[in-house]
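Of the protein chains in this complex, one is absent; all others appear in place.
Take a look at chain A:
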Amino acid sequence: MLHIYCPHCREHREEEEFHVKGQAHIARPLDPESCTDKEWGEYLFFRKNPRGIHHEIWYHSTGCRKFFNVTRDTVSYEIKEVYKIGEQPQVVAKG
């Protein structure tokens, strides 16, 4: 069971209260109309799937119902940091 710190509630809560919403920091193309099929397909479907450090969005679905970012190791499942939407991660993968 993951213990996740919600930066809005400022408390650690159990994993069951949260839903993971996938990769963080995906920028929507500024001008979707001018995207090629490849660019649009990659925006929609291609996700980072690292073995190691991963930045993802979590949703405190049965708590404050707010979104935030988590940096997590996908092998050990250790949560490295929690930060709000709009902020940048301090812990990043090497190389």
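Here, a residue touches a chain if its C-beta (ideal position, glycine included) is under 8 Å from a C-beta of that chain, and two chains touch if they have at least 3 such contacts; residues count from 1.
Criterion: contacts and distances are computed from a predicted model.
Not every chain of the complex appears here, and the one that does not is recorded in UniProt as "Sarcosine oxidase subunit beta", selected from "NADH-quinone oxidoreductase subunit H", "D-methionine transport system ATP-binding protein", "Sarcosine oxidase subunit beta" or "Na+/H+ antiporter subunit C". By the touch criterion stated above, the residues of chain A touching the omitted chain are 1-2, 15-16, 19-20, 22, 37-38, 41-42, 44-51, 54, 56, 72, 74-77.
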